[in-house]
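For this depiction, one protein chain was excluded, whereas all remaining protein chains were kept in their positions.
All chains are identified by letter, namely A, B, C, D and E, in their written order; residue positions are counted from 1 within each chain.
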Amino acid sequence: MSDIVITQDILDKLKQASTATLTTQLFKHGFRQQFLVGLNALNKDAGSFAGEAFTLRFIPSREDKDWDLGDLAKRGDDNLQWEAVEAIEPGKVLIIDSRSDPRAASAGNMLMTRLMRKGVVAAITDGAFRDGTEISRMSFPAYCAANTASTRPAFHRAIDMQRPIGCAGVAVYPGDIIVGDADGVVVIPRHLAPVLADAAYEQEMRERFLFTKIDAGQPLWGTYPPNEQTLAEYASWRAEQGK
Amino acid sequence: MSDIVITQDILDKLKQASTATLTTQLFKHGFRQQFLVGLNALNKDAGSFAGEAFTLRFIPSREDKDWDLGDLAKRGDDNLQWEAVEAIEPGKVLIIDSRSDPRAASAGNMLMTRLMRKGVVAAITDGAFRDGTEISRMSFPAYCAANTASTRPAFHRAIDMQRPIGCAGVAVYPGDIIVGDADGVVVIPRHLAPVLADAAYEQEMRERFLFTKIDAGQPLWGTYPPNEQTLAEYASWRAEQGK
Amino acid sequence: MSDIVITQDILDKLKQASTATLTTQLFKHGFRQQFLVGLNALNKDAGSFAGEAFTLRFIPSREDKDWDLGDLAKRGDDNLQWEAVEAIEPGKVLIIDSRSDPRAASAGNMLMTRLMRKGVVAAITDGAFRDGTEISRMSFPAYCAANTASTRPAFHRAIDMQRPIGCAGVAVYPGDIIVGDADGVVVIPRHLAPVLADAAYEQEMRERFLFTKIDAGQPLWGTYPPNEQTLAEYASWRAEQGK
Amino acid sequence: MSDIVITQDILDKLKQASTATLTTQLFKHGFRQQFLVGLNALNKDAGSFAGEAFTLRFIPSREDKDWDLGDLAKRGDDNLQWEAVEAIEPGKVLIIDSRSDPRAASAGNMLMTRLMRKGVVAAITDGAFRDGTEISRMSFPAYCAANTASTRPAFHRAIDMQRPIGCAGVAVYPGDIIVGDADGVVVIPRHLAPVLADAAYEQEMRERFLFTKIDAGQPLWGTYPPNEQTLAEYASWRAEQGK
Amino acid sequence: MSDIVITQDILDKLKQASTATLTTQLFKHGFRQQFLVGLNALNKDAGSFAGEAFTLRFIPSREDKDWDLGDLAKRGDDNLQWEAVEAIEPGKVLIIDSRSDPRAASAGNMLMTRLMRKGVVAAITDGAFRDGTEISRMSFPAYCAANTASTRPAFHRAIDMQRPIGCAGVAVYPGDIIVGDADGVVVIPRHLAPVLADAAYEQEMRERFLFTKIDAGQPLWGTYPPNEQTLAEYASWRAEQGK
Partner (left out) sequence: MSDIVITQDILDKLKQASTATLTTQLFKHGFRQQFLVGLNALNKDAGSFAGEAFTLRFIPSREDKDWDLGDLAKRGDDNLQWEAVEAIEPGKVLIIDSRSDPRAASAGNMLMTRLMRKGVVAAITDGAFRDGTEISRMSFPAYCAANTASTRPAFHRAIDMQRPIGCAGVAVYPGDIIVGDADGVVVIPRHLAPVLADAAYEQEMRERFLFTKIDAGQPLWGTYPPNEQTLAEYASWRAEQGK
């Protein structure tokens, strides 16, 4: 499925859509829950993002394998998290399956900074980040379920990357498109990204128009969703906007 | 019980009381938990409110009844949420029993805006709202347990309105008085509203006076709660204030 | 163990270390989880703190023992919370075992103000505080799991103080050193405080230096953790700083 | 929808199907979760059952409305649970929405006995029953999430009956068909009962045949699910059985 | 309060009452929840019991204090659990505050056997026991929330005994009367034991009589609760029984 081409134009359109719009579009395609419930943006002003998923999976750490912090200096299987941070390409989204366990941090400000400097567009975990306050001041979208200072190896071991994972109860396949805004994160199955990009853009435009009506005091009936007359008004408005 | 008259003066006094003061007064009347634990204000600067409860109840949605989004355009049993938003009168509080399930949104910014424009004073759910960031910028008190973009029909069906509900573990009867501030929401059984309004006002005044003492370095003993001397000082202070 | 002397210099060094650094140091000493997962600072700008633990323990309240609010005026076993607030000395940290139950407040702004005026350096509960919004405006570090207005006796009774407790799943002995920053709270076993103070200070200095490298675009390998060359650069930098 | 006729033959076929078979059939019709996760049979030897849902809904109890046990002697709104037990007809299934709250019993052995003597076929709650050990010795299928002795009014008020409810996260409409066996309970939307009865019967027969193969050591491939040859063998076997 | 004399006759009457009857009686005295929700009897045939509470409290274990299993051979503060098992007198009930944490066992079959041989009447924890299957074959009432083999010091330290505790969310004071049957455990505040013993005995007798009516097919109205005629019939029946 990763042979489906995702153009920058698709990513741009998805990025302009709100996560609310995207979950509605996904629901129309039969997807019930692609939103990562319980994860919050550390910096709500970091802006929206869209990018391909680069996955990293944790299992519980174990005393005999993970408790020598010196190992972090070595490359290889005992330090897959470092490998992942260096392997991920610019424009991608790092998304971590921390088994919804916030007892230790999935990463901290040092790795966040490295990711940001590399051009990675966002980092997500269904566990916790440490240095949350510092990260909340970075212009980098980071999402987590909690803010826990404890060092990762205390509870987690990075076991593989670019394998399918679950994150906050949602399946994520490498190459899926991840979109986030100040409200949270949505996972878009890769093959749906092109069609969703257009549909979401249209929905956003229409809702923007309808919002002006509701905001002006119109009742829901006839306006939201629009009846024929409202749709006609919308068509004129849309035409005026020349696009 | 809904023949008990709730005057604007009662609502004004309740609105000036903190939720902390009100739960203490309720406890004195034998009510252990009328605070909605786990719900937070989306906009902590939206101010306090007090109003009568207008209830809306959700049950889990079902594939054969709720998954055609086109139904939202029609009036009736398959779109009770729209009916509720249009039926609620100005000055009322919309309070939703979402079964403490945050997997889909109870409502979003479009319905919030409609409620605000109608003069509804607050909206509360024990589940989630979508568009939380936008709502947090509105001058409208909205409270929820989470911020989930997923569209309501994915997990919830509005099944009836103005029936007794549970919200965050607290019983809510239509006509109960709901009061909220930046700290959260408290449910006041309707028949207690008049007596609580006066008692809470008195407690607030007294605590304001006592706070100046504690803030000036007095120990708790003799001050909070006050002994006879402190009460006498309070009486003078209160008299000076001419009211 | 409380005969171990904790100097102001030790507290100052610990206070300068982040909770992330401290949990890493504790992990190196074999301590897996000394961070209080799930507790958040009410005021993230209140600054860091370090001080000795003064413990207070709650058990569930009971109708025959705790439901007469008038008792709060009396000293003694039926009002141990007031006794604790007056007994704790300046420089100490009040840390409450609320059994991770947020259904009623462990304390509110009146007691917080008294503690602050006395020179207590922080207050922590694994339950809830009431008046959370007011407390969030005080220059006083307060940490809790939730913001619940309900009055304490509705669900909690203070049963003893200065006994060993559990808080958010972590053992706390009176005299342990509690350190907090905007990210949360860590419990340091008293006998480890001196050695951790130095080690944490060194780690902080080193990470500050390494951060400049990562922030400038260096890859993790060789930099974080540092290889010999980076360590040499750090040694020069450290020497330049004259301390 | 309740004008769909449910014959005894339909109920008999559904009763012979396992809940595992029924959830598979429902999934084929697009229903993801109709099983009541977390509820267990008190008496695993009480046999299977099938019947129409008679719903009862609880909200949290409140000190001013529910704490006078004398009210249980009176008919009417303050004792809706008694009304429900007397109103339900033979052959029906009492299913209670206890808001997944096991802190007080939904009912005990006295009401269970009354239901059994009336010819009600099962009783289900997503909360708790009291007298669980006695009920486990009755020839009556009862399902609950916990065994709690505490009397119902301590935490629950029966607020209405024969309204749509949620039970263990599943929507239940009056007239839906409830089927249970030793493994648990499944909710069948009423209009699907006829078609499911036949399909489930067929699936059961086929699985019974296939089980003999697997039990005799056949691999899954070709057998479960069956390939053409296995299907042919099944056809012969089925024909031999003369039905 | 421990100067209230609890005679064997009181304990015998309480032991004959079901936990369902006792929670109803407690509710009539204003006690909402004295039942230990979530704890189950390991051996449902071990019979009922009643006895005075002997409390033991756990806090989380810590690497520097609890991880040397050799300490179990020494008396004193580092092995308070052994001290408690030897200190408790015959006829008492050991009740453990394990902070509702089942990650390690509160005790196993060796300590259970010692308690049984000493004449202790029951053992209760709101955490877990290990060797649960063996304990389930002993004629000794033991109650827990889970069955976990992990050794106690891995997560728990016994920190004091005969102090007030919370167990499964219920306050327990040393000397309170603990009563259990196959359905679970109820905590009776000591001063209420005498009055409850009589009231519960009367309720049990009455319910036994009323049960025969309901079991014979009588409706609830007029029977349960009884009207005047049923009460008269009960009076005759009671008189016949000569006691």
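Criterion: a residue touches a chain if its C-beta (ideal position, glycine included) is under 8 Å from a C-beta of that chain, and two chains touch if they have at least 3 such contacts.
The structure displayed is predicted, hence computed values, not measured ones.
Trainee: Thinking of the complex as a whole, which visible chains are touched by the chain that is not shown?
Mentor: Taking every chain of the complex into account, the missing one touches A, D, E.
Trainee: Touching the hidden chain in the complete assembly: which of D:Ala87, D:Val195 or D:Leu220 does that?
Mentor: Residue touching the absent chain, from the options given: D:Leu220.
Trainee: With the full complex in mind, choose from E:Gln16, E:Thr113, E:Gln162 or E:Gln218 the residue touching the hidden chain.
Mentor: Of the listed residues, the one touching the omitted chain is E:Thr113.
Trainee: In the whole complex, not just what's shown, which of A:Gly51, A:Pro189 or A:Pro225 touches the removed chain?
Mentor: Only one listed residue reaches the unshown chain, and that is A:Pro189.
Trainee: Write the list of chain D residues that the hidden chain touches.
Mentor: Where chain D meets the chain not shown: residues 18-20, 22-24, 27-28, 32-35, 37-38, 40, 44, 181-184, 186, 207, 210-211, 214-217, 219-221, 224-225, 227.
Trainee: Of the residues in chain A, which ones touch the absent chain?
Mentor: Residues 29-32, 58-65, 99, 101, 157, 159-160, 163-166, 169-172, 189, 191 of chain A touch the chain that is not shown.
Trainee: Touching the missing chain, which residues of chain E?
Mentor: Here the touching residues of chain E are 67, 69, 72-73, 75, 82, 85-86, 102-105, 108-111, 113-114, 117, 128, 130-133, 146-151, 153-155.
Assume only the chains that are shown with their structure count from here on.
Trainee: Could you run down the chains that neighbour chain B and chain C together?
Mentor: Expected: A.
Trainee: Touching both chain B and chain E, which chains are there?
Mentor: Both chain B and chain E are touched by C, D, going by the contact rule given at the top.
Trainee: Same or different, please, for the chain B to chain D contact, judged on whether over half of the interface numbers appear on both copies.
Mentor: On the two sides of the chain D and chain B interface, the residue numbers are mostly the same, over half being shared.
Trainee: When the CA atoms of chain A are placed over those of chain B, what is the turn angle between 0 and 180 degrees, to the nearest 5?
Mentor: Between chain A and chain B the superposing rotation measures out at 120 degrees.
Trainee: Could you find the chain whose CA centre sits the greatest distance from that of chain E?
Mentor: Following the centroid criterion, the farthest chain would be A.
Trainee: Centroid of chain A to centroid of chain E, CA atoms only: how many Å?
Mentor: 50
Trainee: So the centre of each chain is just the mean of its C-alpha atoms; given that, what is the distance between chain C and chain E in Å?
Mentor: Those two chain centres are 37 Å apart.
Trainee: Among the residues of chain D, which are close enough to touch at least two other chains?
Mentor: Within chain D, residues 32 contact more than one other chain.
Trainee: So that we know how the chains sit together, what is the shape of their touch graph: line, ring, star, complete or other?
Mentor: Contact map by chain: other.
Trainee: Mind listing each pair of touching chains for me?
Mentor: A-B, A-C, B-C, B-D, C-E, D-E
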